[in-house]
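Structure in structure tokens, see below.
Here we show just some of the chains, and they stay where they sit in the whole.
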Amino acid sequence: MNGDKLRELLESVGRGDVSVDEACERLKTLPFEELDGVKLDHHRALRKGFPEVVYSEGKSEEHLKEIVKTYAARRVNMLLTRAGERVAELAREIEPGVEYNAAARTVRMIYDPPQVCAKRALIVTAGTSDIPVAEEALVTAESMGCPVERLYDVGVAGIHRLLGNREKLDSAGAIVVAAGMEGALASVVGGLTGRPIIAVPTSVGYGASFKGISALLGMLNTCAPGVAVVNIDNGFGAGYFAAVICRELNS
Amino acid sequence: MNGDKLRELLESVGRGDVSVDEACERLKTLPFEELDGVKLDHHRALRKGFPEVVYSEGKSEEHLKEIVKTYAARRVNMLLTRAGERVAELAREIEPGVEYNAAARTVRMIYDPPQVCAKRALIVTAGTSDIPVAEEALVTAESMGCPVERLYDVGVAGIHRLLGNREKLDSAGAIVVAAGMEGALASVVGGLTGRPIIAVPTSVGYGASFKGISALLGMLNTCAPGVAVVNIDNGFGAGYFAAVICRELNS
Amino acid sequence: MNGDKLRELLESVGRGDVSVDEACERLKTLPFEELDGVKLDHHRALRKGFPEVVYSEGKSEEHLKEIVKTYAARRVNMLLTRAGERVAELAREIEPGVEYNAAARTVRMIYDPPQVCAKRALIVTAGTSDIPVAEEALVTAESMGCPVERLYDVGVAGIHRLLGNREKLDSAGAIVVAAGMEGALASVVGGLTGRPIIAVPTSVGYGASFKGISALLGMLNTCAPGVAVVNIDNGFGAGYFAAVICRELNS
């Protein structure tokens, strides 16, 4: 509950418009409403300024439909991540206008487009197998009003590919680097530019890559400054963070 | 080597002022000079726009003195991290004006103050044991022209301490959260504000905290969006990233 | 074998009613009977005062039927955990009155309801994905005579949801907190109330959550006192422990 509402409530108490008992009650129960077993926090979208995000994996079809219906009824922007073809179908039955991105595995409904950020985010991948994670980052950032550009398959094994794109790096508001295996690309990009880099390790690799641990450790231990890391395969988190930075530039 | 210098060099070749042989040579050897076994990259300060940073731990006294002398001679801003009392003494012998921060374990010389950022960074800690890491972040950000504010000892076990400081959170350009043990503070701060949060796990704790692994995993798996993570006890990395974001706001 | 029976046996020996040989034999073989390859301990229910609990996963259908038949014949209260639809069918064929809880994956037969505890257990979850583990805890506690209340989906990312429910927390005899990802909810609840908290990490999450390890470590390293932890996804263990505490309050 923000300060304005608190002040308003206290003023009502001061004016005698609201009784002390009622004020006590409202202070505790005001900020959200019940939805069969799931509490929807309408204030969150306002507080964060972005669409509501739903992690679809592991949720039942009934649960997902209920969520989509609730948001659709209120025309709240929404982004479903880790959402396959089947989730897209379910959503389309309720809201035919949803956009489905198969590579990113996202379903999106934007009723009220967010303000466009002044700077763009650059999404970089080491290989083609990192693209699904990169696309999740891309859709997320875009849904938050942040323009995005792709720079895919510029891994360290062919370092000259990256060297030819230094201008793209230097002009981005924030850079997302998605890489698996040893995750060295984050360090190399960090060595080439001074822009803030959000590194997202991917579970691409085999053997001692341990489903992304190798890349995660590599990125956390980078010798280049200006690199921060999100969870393995967390394209959403990386795109979100990039958009938060780029949005700052507007204010 | 930045684009301007390349263009300038090519123009000199075009004018015949510089021979092809010399141009080849300069393209390869220009950007750094040799220092007995250590290559100093003078372009890096320009490229990054910040003081030269030296990780002092594990370096010999001779090596450290040589580095300080080189920078002092060129009046290059410098920041020595993981630097104890003895390193401060060594530096003072060469450059009496250095500032030593015992809590942060930093030694600093600012010859040419950086441009001041429009927004401040907020440095938050869970407990008092996290303060050394937080101070390293603070000194780092400050050295890069970023104003800083402290919010220390507001850990989750006394959650109401944090709740009374929401305005500080919402008005920061970037927030650094330093926490050990389970590192839950990053999630809680992320749940309270939409500002970008750089979480730095500290090695504070015992038993199954495994010298910061518990906090690191907690922060990587945060349920709150807008949180990115740096290495355990990496106050420098967190402060650097916060300053990079705040500096963006100037441009 | 409890002290009363030992005394009784010794008295019989003293009276000459029972021979020394027979006494030796009975001391060794009395407490359980053989069931084709599986020993059923009838004393355990008495000793523990609760229904017999059977972990269904990995047991053959024949084995499960045999167990259910044995208990049904003796009208012993039973609780089958990790039991899917198929196990429920098998049990229903033998004992039509069994209750099946699909969310909790439990099958239950209560012939002789346990004494009702004076205080209730509160079952709290961070998200909706933690509900199956929470429901297992709930059914377990309930089967032991412990009244239960739900407080679901009050995770740390929306901390104000939890803050509105402090009275529920403070009035519970014991609180079960089920959370995955970083498991920070246990710390936050521990910071809000002085009631005993049993934290159960769930395998909810992805990437570096490592199927519950992140939440487990977070809970073990909590900065809040009054929190003890059970195994990952061990809803049964958490519910059992909560009921043991609440039952104490009756005595």
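As written, the chains take the letters A, B and C, and residue 1 is the first residue of each chain.
Basically, a residue touches a chain if its C-beta (ideal position, glycine included) is under 8 Å from a C-beta of that chain, and two chains touch if they have at least 3 such contacts.
This structure is a prediction, so every number in the text was calculated from the model and none was measured.
**Student:** If you can see 3 copies, how many does the complete assembly in this structure contain?
**Tutor:** This structure file describes a complex of 8 copies of one sequence.
The rule is short, and it goes like this: only the chains that are shown with their structure count from here on.
**Student:** By the document's touch definition, which label belongs to this structure's chain graph: line, ring, star, complete, or other?
**Tutor:** Shape = complete; every chain linked to every other.
**Student:** Looking only at residue numbers at the chain A/chain C interface, is the share used by both copies over half or under half? Answer same or different.
**Tutor:** Shared-number fraction below one half, so different.
**Student:** Suppose chain centres are the mean of their C-alpha atoms. Which chain sits farthest from chain C?
**Tutor:** Farthest chain from chain C, going by C-alpha centroids: B.
**Student:** Can you name the chain whose C-alpha mean lies closest to the mean of all the C-alpha atoms?
**Tutor:** Central chain: A.
**Student:** I'd like to verify one number: the distance from the centre of chain B to the centre of chain C, where each centre is the average of its C-alpha atoms, in whole angstrom.
**Tutor:** Using C-alpha averages as centres, the distance is 50 Å.
**Student:** Would you kindly tell me how far, in whole Å, the mean C-alpha position of chain B lies from that of chain A?
**Tutor:** 25
**Student:** Where the centres are mean C-alpha positions, what is the separation of chain A from chain C, in Å?
**Tutor:** 38
**Student:** Could you check chain C for residues that touch two or more other chains and list them?
**Tutor:** In chain C, 158, 163, 207-209 touch at least two other chains.
**Student:** Where on chain B does chain A make contact in their complex?
**Tutor:** Residues 3, 47-49, 53, 119, 167, 173, 194-196, 198, 216, 220-221, 225-232, 236-238, 240-241, 244-245, 248-249, 251 of chain B touch chain A in their complex.
**Student:** Can you tell me which positions in chain B touch chain C when the two form their complex?
**Tutor:** 126-127, 155-159, 163, 181-184, 187-188, 190-192, 205, 207-210, 213-215, 217-225
**Student:** Could you please specify the touching residues of chain A with respect to chain C in the complex?
**Tutor:** 1, 28-29, 31-32, 37-39, 41, 43-44, 57-59, 63, 201, 203, 212-213, 216, 231-234
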